[in-house]
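Single-structure report; data block below.
Note that this complex is displayed minus one protein chain, with the remaining chains in position.
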Amino acid sequence: MNLYFKYLLILFKSQMQYRTSFWLLSIGQFFIPFSVFAGLYFLFERFGQIKGWDFFEVALCFAIIHMAFSLSECFARGFDTFSSLIIKGDFDRVLVRPRSTFLQVLGSKFEFTRIGRLAQSAIVLLWALNNLPIEWSLVKAVTLFFMITSGVLIFTGIYMLAATMCFWTVQGLEVANIFTDGGREMAQYPLNIYHKWVARFFTYVIPFGTVNYLPLLFILGKTNGNEVLYMLTPVLGSLFILPCFLVWQFGVRHYRSTGS
Amino acid sequence: MKVYASILKIRLLIGMQYRSAAWAGVATQFFWGFISIMVFKAFYEFAAVTPPISLKELITYIWLQQAFLAFIMLWFRDNELFDLITSGNIAYELCRPTDLYGFWYAKLLAQRLSSALLRCYPILILAFFLPKPYNLTLPPNVLTFILFVITLLLGLLLLVAISMFLYISVFITLSPMGSLLIFGVLGEFFAGLIIPVPLMPLWLQKIAYVLPFRWTADFPFRVYSGHITQSDAVIGVFIQLVYLLALLWLGKLALNSVLKRVVVQGG
Partner (left out) sequence: MIKVEGITKSFKVAKRSTGLLQAAKSLVHREHTIVEALKDISFTIEPGEIVGYIGPNGAGKSTTIKIMSGILVPDGGTCNIMGFTPWKNRVEYVKNIGVVFGQRSQLWWDVPVIDSFELLKDIYKIPQQEYQSTFDLLVETLELKDIINAPVRQLSLGQRMRCEIAASLIHNPQILFLDEPTIGLDAVSKIAVRQFIKTINQEKGVTVVLTTHDMNDIEALANRVILIGKGSLLYDGNLEELRKRFGSQKTITADYRKNPNPIDIAGTSVISWSPEHVVLSIDTEQTLSSEVITKLSSQVELLDVTIESQPIEDIIIQLYKEFQI
């Protein structure tokens, strides 16, 4: 929406006031996943493969999840830092403006420094794609796109759930990290390397599996069956955000009946 | 000494107030450990060559990492200290009767101790009772355990000495974020947090052994599981002491020179 871009503009102007900090943080945001990727590289150097997946296949998986994560960190920053909004009492201000709470919280922050992580995962993506024997088609390209966008929506949904928790307590929010940071660390490998119930939980409850395993197999050409079905799997995962949205509304209602 | 004990008590109290945060933190670390173990298990399943560290020892390594995270990670931030340095209010600190290095050192030490004390027990206990093969195992004998405790505590002292450099560097860079990034990423990598040191390629291991970081984490954890023999462990203790004394001495020197600059420039 037009208003959202106006929010982004004012936030960008704000952050540009602190230019050195911005660059330092962005560079840092590049090197953190870089060191994780280096670890991955060395492990593959030693072991050669993990449950049948080779290095570049896992690198592709890694890149997709990290891109989705970094994009969601950029967009959903307002929800990620919602606890400070609540503590400062600024949520009252949100309620006094004639716009949806969702839009306002979304527009309250945008973390531009996550570009560092985005850049790192983009490089890995290109490197992996370059070294994989994929037969490209429009369907596969769209699938890749869906995987990333669905990942963004799933992570954003988790951030929303964590933010909703703030209406009850501003403590214990670290739990959300299990699913955001933890989810990312876990989903950077194809889900089938994990114990069955872990894979199941992260396919049916928090649907990382829909952006990780099945579509990945499809892109790598390891599947038979309906192409369109594989392409749409990530889209199913993105539906996750809908119940999160409802939970958010429920949280807002609670805030309005109990005060801060 | 009494001052430091009360600092610790206050931090524990504060820690307990944030009860949900404490439980949430434990849960996060537990999850992280679990995932790491599963990943390594998957790698080990079809390992062509026998890895230099057994899976059982690796699992112990990972659980100890999580339980004693406060003793190894450099990401711990004392924003108070950062603000003090960047704002120039350091002048007030210099008026204190206590030696500045010692005072800050004690403060950082207390922070890490209190954080670890709260979290290590639940993780250790839970990890111990997990079904095989995920569980944490006991050390092979009592002597190993004693060696472990000694090396762990020395490692903690070493880590705080290293982190003092982090704060000293802020005097020069005037950017807490920048210093934190460099120290944090490099330090944690070479402590074995991203990839266990024995699994690194040989050339990287050589670098890791030269740097002090692995002596805070990788070393004590492998002493525990017996991966490092008792005799090697004793030698390692001496190396830890050497590093510790060297870093303490260098740290004090560095802090003094940096403070002199501050005084000369007029604060």
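Chains: A and B, in written order; residue numbering restarts at 1 for each.
We adopt the following convention: a residue touches a chain if its C-beta (ideal position, glycine included) is under 8 Å from a C-beta of that chain, and two chains touch if they have at least 3 such contacts.
What you are looking at is a predicted structure, and each value in this text was computed from that prediction instead of being measured.
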With the missing chain put back, one of A:100, A:137 or A:226 would touch it. Which one?
A:100
Contact residues on chain A toward the hidden chain run 2-3, 6-7, 10, 13-15, 17-18, 88-90, 92-93, 95-100, 256-259
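As a convention for this text, only the chains that are shown with their structure count from here on.
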Chain A and chain B have mean C-alpha positions lying a whole-number Å distance apart equal to 29
Please name which positions on chain A make contact with chain B in the complex.
20-21, 24-25, 27-28, 31-32, 35-36, 38-39, 42-43, 45-52, 169, 171-175, 177-178, 181-182, 185-186, 189, 193-195, 198
Residues of chain B defined as touching chain A within the complex
18-21, 23-25, 27-28, 31-32, 35, 38-39, 42-49, 51, 175, 177-178, 180-181, 185, 188-189, 194-195, 199-201, 204
